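Below is one structure, written out as structure tokens; the observations come after it.
Left out: one protein chain. Kept in place: all the others.
Here the chain labels run A, B, C and D in written order, and each chain numbers its own residues starting at 1.
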Amino acid sequence: METKLNDRVPIKPSRHSFYLFLVILFIIVFASAIYIEADPYVIVQNGSNMFDLISRMFPPDWSYIVTTTPAMLDTIRMALLGTTMGTILSIPVMFLCARNMFHVRWLVEASRIGLNVLRTIPDLLLAAIFAAILGYSSLAGIVALSVFSVGIIAKLSFEAIENIDDGPLESMTAVGANKLQWIAFGVVPQIMPHFVSYVLYTFEINIRAAAILGLVGAGGIGLFYNRALSSFNYDQVLALILYTLVVVILIDLISLKTREKLL
Amino acid sequence: MIELKNVSKVYPNGVIGLDNINLTIEKGEFVAIVGLSGAGKSTLLRAMNRLIDISDGDIMINRRSITSASGKELRMMRRDIGMIFQNFNLVKRSTVLRNVLSGRVAHNHTFRTLFNLFPQKDVDLALQSLERVNILEKAYTRSSQLSGGQQQRVSIARALAQEAKMILADEPTASLDPVTTKQVMDDLKKINTEDQVTVVINLHFVDLAREYATRIIGLRDGKVVFDGPAQRATDEVFKDIYGRPLKEDELLGKEVG
Amino acid sequence: MIELKNVSKVYPNGVIGLDNINLTIEKGEFVAIVGLSGAGKSTLLRAMNRLIDISDGDIMINRRSITSASGKELRMMRRDIGMIFQNFNLVKRSTVLRNVLSGRVAHNHTFRTLFNLFPQKDVDLALQSLERVNILEKAYTRSSQLSGGQQQRVSIARALAQEAKMILADEPTASLDPVTTKQVMDDLKKINTEDQVTVVINLHFVDLAREYATRIIGLRDGKVVFDGPAQRATDEVFKDIYGRPLKEDELLGKEVG
Amino acid sequence: GSSATDSEVSEGDAVGGTDSEAYVPESLMVQFVPSQNAETLEARAKPLENLLSDELGIDVEVSVSTNYNTVVEAMASGQVDVGFLPPNAYVQAHDEYGAAEVILQSQRFGVNEDGSPTDELVDYYLSMFIARADSDIESIADIKGKTVAFQDYTSSAGYVWPAAILLDEGIDPLTDVNPLILQGHDAGVTAVLNGEADVAAIFQDARNVVAGDFPTVFEDTKVISFTEPIPNDTISVRSDMDDEWKKKIQQAFIKIGQSEEGLEIIRDIYTHEGYTESEDATFDIVRDYAERVQGE
Partner (left out) sequence: MKRSDLFKKERFLRRAKFSLLFIVLLALYGWAIAGIQFNGMLDTAWPVTKSIVQGFLTPDTSYIYNPEGEDLLRGLLETLAIAIVGICLSIVLAIPIGLWAAKNLSSTPLISQGGKSTLSFIRTLPDIILALLFIKVVGPGAYAGMLALGIGAIGMLGKLYAEEVEAMDPGPVESIVAVGGNKLEQLAFGVIPQVLPGFISATLYRFEINMRSAATLGVIGAGGIGTPLIFAIQARNWDRVGMIMIGVVLVVLIVDWCSSALRKRVL
């Protein structure tokens, strides 16, 4: 009886290529580690050096929070506008980049390459361009943040779109919906939670990416980070880190509560 | 009228879903498709409104080939074909009402639908459809919070709200209790006879098939093994549709148990 | 033995799923639960192995309260309760075999299961279970590539492979053809009588319930409205279980129609 | 002689040494931060590595960083033995951490009014205020009430020295002018060119940096005033460095600056023209200025 059962069991598909893949991956990683001379033992040996710096951060210089509050408000303001613009711009981009939305091969690939290039532009270069065009001002900062945001939101969202359940899409196809309706009814509800959290995440990054704002002279807390660092006042740095953390968590909390109440 | 000419479907993994099917279904017919699980019933239905592209052959809806249609033409053809899915295909995160209203999109301006500005008449229609399947009170509930049968009823309501000229129903009553089943089948029969809507339905219940259908098509391994009026589908015929595998299966069962 | 004492379940959105249920199901019984869609059948089943936490009351499995169990104890209780889900709950991206093997995890060392090192005996058991439901040939297919009925059969095979002392089946045959349905029900009956496995099954088919069950429980709006041996479940009784709502519904239907 | 040194080294290391014991390097870690007043730069470490290890006879590893916090911190934990530090960072590292001790300063040519180099080797540089050529600002006094592009407050050339000039004229750099804090001296020049700032405080002559983008920058802008000399970047060693090795390193750098081949390399890549010995007292002026500007 046993043999008979085994006779009928379909042939198990070979996993060789998968194992080969794993081995190659491991070799690549290992070789890279050797190439950059990553020796775990060094960390064990010198790990305590870290605490020199950490101990210099304590106690945080709370008074710095007061000093930096206007800059923090500026940062929030610019991050808000930059994220908003980026969000709006990223919407068409993300649908163009997702392989399961428009089945026009060249358009999808071209959009993806475009998005890739956009995301490769370093902050410094963005700053150089926008400062030259719009001046060393908050506007340049906002525009730079928008471009930066498009890269993040569009990329994460189109990946989310590619992973959605296609059942609802099928039903929209079956009722004869056109592309926009198909997206609005089949895709949007499914990616909405993702999208919202990516937007919030980008907002958070934009608050932290204050450095970009500093580069275009738009002020913000980036300036204060640099100042505290370059005068080696690590207690001020810690105060700023904690301040940013609180602001970010607060914003998260507020938006969570609004979403819960409204949706 | 639905015509299938030499239709075959081979899935990318090599499984043969449909094997050279030739069929003509006239307007106003009530056709039941029966067959073992895995016989290709869903594949056949999904081929008819081109949710899957067939590998070979041609399918004509009202003398226009849906196989070669595209763009607006294809959309308009599909608008007139309602579909009830075996696995419901609801947007779980949306409310019941929005799921039903999504059946109306092709009847409205894109702009209105995007901003959820459906005309009152459509909203009424959607609510009526929900009432027909007895879940009006769940209109504003999230679809994920429904019981299995309730979800199935939402997907039926969506197809009803579509006011299509043709309905393809994939086991629409699988998760329903007898009372609701009867009601749904009566409803389908009513729109079939009163509005001359063609109904093609996959059914597992021989009784229901006999009771409601005017014509029964038997599938086995992707091939049509019976096609005739309901009266001619005797117990013998069903035995034939299900029969051969039945014996095999029983054999298998014995062997293992 | 399963005992429910004053069990109630209120969903977070306010819907009352179960309303003060008292039941005792003895070892070796074959109980069919019938009721309208939305009556609370799935809720009841899911409460029994504590997939949902009840709002009130207590549930005892073999005299131990599952309501207050936790950790290893709870896991061991669940290991002995097989469950067939209404919506299958398969991992679509995994192969059929892996889905079935997942029914064996609690019988094996965590370590082995994590690295997919199931003992040959478990693999054999899984393959046998697949054969029992006639889809052995799909063992290495991705579950997403199965037809509706095939998916349902995988979820049945998983429960069979679990070798539980008790099986809770939520409409296990909804998407199956009559042949396979009979086979699955026969199988359940067999393990029920031969191995004294208690079976609690949600069923929409009155015939099946009468044919296989030793006891029938009727639910309406989360309350038990009938509880007795299958012979006593006359047509009258079923009318009562489904009946009243039918009339109400029809009334509503008229108003709108 | 070199083998004797080697054995000393291993001995010293084997004992493990207390903090007071002098550090004798087995291999030298050098971190290089570009000069504040560099106009063009190459992020290349290998050439310096080769030159130094030829001179010193031990392995030398050079890394390049643009952030001097990393150099100071690495020196403080003994991860870097020799660091190129700008004056203000050196003072911080020396005074607050005791992490660095200056041994050398880099030398460069002075700069003419038109931005071209003089042929005099100096170990200092200047900072200056520029304005648009057509602006009516002629002297420091005219800057009052105008928008001034500064670098951040810790920058010697971009803030401290210029601010001191303003203070000398009785102008408070924070309240009597409208400060615009920028990152990069090139940004200062651009801000003047596009009219966003009336005046910019930049090193002499940062206009060369943007000359590629704005070929007419020297005609379009004018210099209002120069500051006093600012000491050039230091080459510092970690403070527990063995005295003998300090000397060795000092000599090695000086020799490189004097040899023809070495000079060519350090000129092309790091825009250095040579190295000269230096001592901590040279930087008192930095402390002095910091106090003046902060004290107000």
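Rule of thumb we're sticking to: a residue touches a chain if its C-beta (ideal position, glycine included) is under 8 Å from a C-beta of that chain, and two chains touch if they have at least 3 such contacts.
Please read all numbers here as calculations on a predicted model, not as lab measurements.
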item	value
Hidden-chain contact residue, picked from the options A:88, A:104 or A:249	A:249
Among B:51, B:91, B:139 or B:224, the residue in touch with the chain that has been omitted	B:139
Where the missing chain touches chain A, by residue	17-18, 21, 28-29, 31-33, 35-39, 42-43, 46-47, 49-50, 52-54, 74, 77-78, 80-81, 84, 113, 116-117, 119-125, 128-129, 132-135, 137-139, 142, 155-156, 159-160, 162-163, 193-194, 197, 201, 204, 208, 225, 229, 237, 241, 244-245, 248-249, 252, 258, 261-262
Residues in chain D touching the chain absent from view	29, 31-32, 34, 38-47, 61, 63-67, 69-71, 73-74, 76-77, 79-80, 184, 186, 190, 193-196, 209-210, 212-214
Residues from chain C at the interface with the omitted partner, ascending	49, 51, 72, 74-83, 85, 87-94, 98, 102-106, 110, 113-114, 155, 158, 162, 256
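Quick note on the criterion: only the chains that are shown with their structure count from here on.
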item	value
Centrality ranking, top chain (CA atoms only)	A
Computed distance of Cα centres, chain B from chain A, in Å	43
Approximate Å spacing (C-alpha centroids) for the pair chain B, chain C	27
Chain C: positions in contact with at least two other chains	128, 131
Two or more partner chains touched - positions in chain D	none
Category of the chain touch graph - line, ring, star, complete, other	other
All touching chain pairs, where touch follows the definition stated at the start	A-B, A-C, A-D, B-C
Contact footprint of chain B on chain C as seen in their complex	11, 13, 15, 34-39, 42, 86-87, 128, 131-132, 134-135, 141, 145-150, 152-153, 170-171, 174-181, 183, 186-187, 190, 204-206, 242, 245-246, 249, 252-253, 256-257
In the complex, chain D residues that touch chain A	68-69, 72-73, 76-77, 79, 89, 92, 96-97, 149, 152-154, 180-184, 187, 190-191, 194, 196-197
Chain A-touching residues of chain B, taken from the complex the two chains share	49, 51, 72, 74-83, 85, 87-91, 93-94, 98, 102-106, 110, 113-114, 155, 158, 162, 255-256
